[in-house]
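For this view, one protein chain was removed and the others were kept in their places.
Let's look at chain A:
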């Protein structure tokens, strides 16, 4: 150990000490010396040997030399096994006459044989064959050298192969139409392999050529177009969605048939005309669906001697809207039934017509002796399907109903909002249209103002969520949202108008009243119809603020903030 190792710091190991203190010699193992490796066996003997390869052909005499182990004994050149050869088809004279001869009059027997010979010789390497066509020493004598393109040669070859395959498979089993399935499949596979379309090939090569010789400008142009197309595709979904939302919000109030929402178009606002104290003389509207047009006669239930309360105009709308619903046969007849004349008060007899189908929605008993002295009897209960008979249940109000053709039960009346459910159980109140979270509070407030919410709930829901109620609830919700939007818009626009007015006043004052009058009178008359709604309101609430780019707009913005601050103070 050297003198430095005497400095022992307690707690530190020897290595650490040596590292800590500098100028220490660091022992590093160096393998500078390598001993000569020891081999167990003696060295092999290698011999300079000549060899032949079968891949060169059987009658080839070329002898090549290489170093080989003395102990090696190869029957053939080691790599001759990798010599892959393509085997072109062969035909007999008979086959030629039968199936190949009739194919193409342009090719002589001699030329065809020559082609096949080349194929055999050159391993079906068509490009080489084409290059040596009729310049190969084996070529037949011909006064006129036929002018064949590469595609011609290929085409001829494949045509021959197809014909032969077809012919041979037909020969084997006699009748070509009688082949077993496996054989036909195999035949189809084989033929598929031999497909070659001369004209397509030529086109393809032309395309490649043009692609190769594009100029730089063209390449750039193409790239720009591709980027455009991709951008459009990416935005497509969003655009389509936006378009749909706009259509929805307008459709609801312009009474056009909308395809999206369940409850908007088809809500039937039939009324129970009587207040609760009086016996229920209101229209007890059965959910009896009548396919025939003369539903007015049947299906109407009790009314008062007085005319039923006014049918809302919405009713007319909904009928027409309903008509335009594709696929689903809407319960238009039942709507028409309500507009019919009222039935007598005394016995609220429900006439269930013979051929009508009753609703499956609830199963109530046929006789409901209500405590109000109302007789609801179903005189002829239709039992049209199966052993189970469904009685109708009367509600005082209806939801929108549709006819649904079920394969098992027949045609039944189902609430329209229920037609898009999947299998399973749901709570009806869960199936109300969801409101986006941002609007939840404002909608809830609004509903509370109208006192329509069920108390003690987090999200707005009706007090009694039946199908009819839920329909109307949905409509209401769907109406409130655009209303709130428009309210916001109106407020914004009106404040803007205030600001503009103030500005105008200011300008007029600075200019002088008379001069301002003069300037204004020189202007052409204002055309209100030309004003485009720059703020489109969609139910999603995205307002497109497109302020006209006037020089005053900057001032407006300043002015508006100024006025805002003034209001705050």
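Just so it is clear, a contact is a pair of C-beta atoms (placed from the backbone, for glycine too) under 8 Å apart; a residue touches a chain by one contact, two chains touch by 3 or more; residues count from 1.
In this section, contacts and distances are computed from a predicted model.
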Candidate names "Distal membrane-arm assembly complex protein 2", "NuA4 histone H4 acetyltransferase complex and the SWR1 complex subunit", "Thioredoxin reductase" or "Ribosomal RNA-processing protein 42"; UniProt protein name, chain not shown: "NuA4 histone H4 acetyltransferase complex and the SWR1 complex subunit"
Selected from A:120, A:442 or A:465 as touching the chain missing from the view: A:465
Touching the absent chain when the full complex is considered, from A:16, A:127, A:239 or A:483: A:483
Positions on chain A where the hidden chain makes contact: 253, 269, 271-272, 276, 280, 282, 312, 360-365, 368, 370-372, 388, 390, 393-397, 404-409, 412, 414-415, 418-419, 421-429, 431, 450-452, 454-456, 462-469, 472-473, 475-476, 479-480, 482-483, 486-487, 489-490, 493-494, 496-497, 500-501, 503-504, 507-508, 510-511, 515-516, 519-520, 522-523, 526, 528, 531, 533-535, 537, 548, 550-552
